[in-house]
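All protein chains but one are shown at their positions in the complex.
Order of writing sets the labels: A and B. Residues in every chain begin at 1.
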Amino acid sequence: MGEDTFKGLLKIAKEDLDVLVDAFAKSSYVVLAPVAEGEATKFGVIGGMRIKIPHLTTRPVKELFFPQNETLFSFDCSGKADSTIKTPDAVTPDGVIPDAVMPDAVATDGISPRVIMGVRPCDARALVLLDYVFASNEYKDPYYTIRREQTVVITFACPRPGIACFCASTGGGPYDETGSDVMFMESDDSYLIKVISEKGRRLFQESLPLLKGGCSECPCVIFEADDTDIRAARDAKAASEQLLSANCSANVPIEAAVDTLGRSTGFSDPAWEEIYRKCLGCAVCTYLCPTCHCFDIGDEETNDYGERVRNWDSCMFPLFTLHASGHNPRPSRKERFRQRVMHKFNYFVEANDCIACVGCGRCVENCPVNLDIRQVLSVFAGGVFA
Amino acid sequence: MNKMTGNGTEKGTRHIIEEGIRNTATKMLESGEVDVFIGYEEGTLPLRTTPAFITCPEDATRLVWGPACENNLTVYLPKFQGAVGVVVKGCDVRTLTNLILENQISRDKVKIVGVPCSGIIDRDRIRKVLGTEGPIERSMERPVRSAQVTERSLILEGDGFEFEIQLEDVLAPSCETCAYPIPVVYDVLIGDESMARHAKDSEAGYVEVTRFAELERDARFSYFSREIERCIQCYACRQACPLCYCPECFTDRQSPKWISRWRGLSDKILFHLGRILHVAGRCVDCGACRRACPVGIDLRLLTKNMEKVVKESFEYESGLDIDCLPLLAAYKREDPDDFIL
Partner (left out) sequence: MVQKIARGLTKNPYVPKLARITDVTQETEANDVKTFRVEFCDESAWEDFHYKPGQFAEVSVFGVGEAPISITSAPTQKGYLEFSVKRLGQVTNALHYAAPGSQIGIRGPYGNTFPIDDMRGKNILFIGGGIGLAPLRSLITYVLSPEHRDGFRDVRIIYGARSSGDLVFKYELDAWGRRDDVELVVTIDHPEDGWDGRCGFVPAVLKEDAPESENTIAVTCGPPIMIKFVLQALTELGFSPDQIVTTLEMRMKCGIGMCGRCNIGSKYVCRDGPVFTFRQLLEMPREY
């Protein structure tokens, strides 16, 4: 992120945020933002609610692209008629796919474009990692890809990283733009807005004719940021980064750990024997991780109507690798814990040249036994966790 | 970084207990009585401790004690290899008793190190006192960066603020009404009984579930299904429960497949009802399941109610007696059968 981070910024007063959201909605975007669900927060359609951006949602934004449950297609399995396979032809904003006939393909048409507000930089970066899995190989996952194409990601930079955050160690940062189409930066009573991608530009062009100077249709809430604003934003960014690096547990020696794990001895390192011991095998760390992408495929059948579905799965479950013969290549929590760490910090690196962790800290916070991935990495880096 | 322990100025009970645990661990490891000593050590976040598996006496100084020692460590005991010492609170020991009764660990393999418990804190309650959404260290307005525990209060610190909360105001719900804060079985009791919380009458714990039971049927069902709907079927509640040790849980059975991870509410309900029935007469309200749940589902609604049903029907409280038959293995002629359809 160079000097031009702060060039050509726009500005909106915090209290006008909802006006902007209305403008997005008027130009036919569906707007999603963090919503509360019981004790937890997740992303959902806000439909008229006021936007309130939490520090980081409990559930990551990945589920808007790769939902926990998803119908791949449906079929008749009565055995009477020939099976007809129907794939869904549209994806609704919150990820549910209604039924429709579209054999052998998923149409990229008929899907409402969406804007997601209030994504944090770590979650946005995670989407780019998921792209490696779902959209960059010989096979592309159409369900994921379509949602990606039709979504504008508006990231809110983090003014006050928390103490479970360690994004900077993973190559990101509280102002990291990777994966974002637009970035909002807090500055006193306003947000400064940086339009990053073509998709972001289109969103603003469509929603805000006033950007070109004409104030006829929308109330005039967006301005160009002046030097004072930019100075304030720059200071806020420096302060945020300073806050993060002052927290010693946020400085995780990932490179050294990746190096150890990447050696031929990494897999059989004696540290594995001890490090997993308190793990309960509960999978919270993978279900809430913005980069975890493992899934299961199965059939659900009622009254001769069947659906081929996919559900999130986790390498922390014994069933994940259990063969029908009863043989299990990863028989205990030791192997399964190792798989999780190795996948993120070694296997993924070998395949894609980057680690599969964005340092969001969700696994740190939510592990019921406080088995902290940062500590695990520190052990492999040969050091002691601060 | 975050001090769970007493603030060092006075020798409070917490400090005494912590020293007691360390000394006991050292002794047990040195004498070879145990191969591993399981206790708590400092965690990596404010108000967090983490399970510690201590194998050499020198490491015993890592052990801590305080109101953040939330985990029920007996979860590690089923099928444990070797002799083990384990720190237990009043509730934890009752799951251990069950494990012994159910032949998951033999009594002579485990050294029970009981702690007179003054209650553990509930992070959700702290969050509510702070008025934040999400974990306390992720508060938008006041992210907590460190915490200190004194004899009676917590002092939370963040950028430019310090906030004191009385421990009594943020105790875990199970602790508030705990009837057995002093372990009912132990090999060693650290400190003395006067260091524990004042025990409440068992009935005190049922106030909430009783109130809930008095609601209209629809109101009950809608609350229940709203909670269960949010379940993401990670089964962390099961994994955290010491009594959920089945080698193959009914949820994991492939044929027949009892529970699907497909998005249906009915499957989720089936899971929760199945689980609660499987811990009927065994659950001790330790709260481990509820704390493990990443989306904060009100699991105590089920566990506490089941406990009440068992108590009222069979005059049985789980885990108090190490010499009886487990409730479900015992039959008495006078057992009520009015729930059998």
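Worth a mention:
Here is the rule we go by: contacts are C-beta pairs under 8 Å (C-beta built on N, C-alpha and C of every residue); 3 or more make two chains touch, one makes a residue touch a chain.
The model shown is predicted, which means the values in this text are computed figures rather than measured ones.
Of the options A:34, A:113, A:179 or A:290, the residue whose C-beta touches the omitted chain is A:113.
Within the full complex, the residue among A:22, A:37 or A:206 touching the omitted chain is A:206. From the options A:52, A:234, A:308 or A:333, the residue with contact to the chain not on display is A:308.
Seen from chain B, the chain kept out of the figure touches residues 254-255.
Those residues of chain A that touch the chain absent from the view are 27-29, 72-73, 75-77, 79, 82-83, 85, 87, 103-109, 113, 133-134, 137-142, 145-146, 149-150, 202-203, 206, 267-268, 293-299, 301, 306, 308, 310, 313, 315, 320-325, 327, 329-330, 335, 339, 342-343, 346-348, 350-351.
Heads up, the rule we're going with is that only the chains that are shown with their structure count from here on.
Against chain A, in their complex, chain B makes its touches with residues 1, 43-46, 48-51, 53, 71, 75-76, 124, 133-135, 137-140, 143-146, 159, 226-227, 230, 232, 234-236, 239-240, 252, 254, 260-263, 288, 291-292, 294-297. Within the complex formed with chain B, the chain A residues making contact are 36-41, 53-59, 68-69, 160, 162-164, 243, 247-249, 274, 277-278, 280-284, 287-288, 296, 298, 300, 309, 311-314, 317-319, 364-366, 368-372, 374-375, 385-386.
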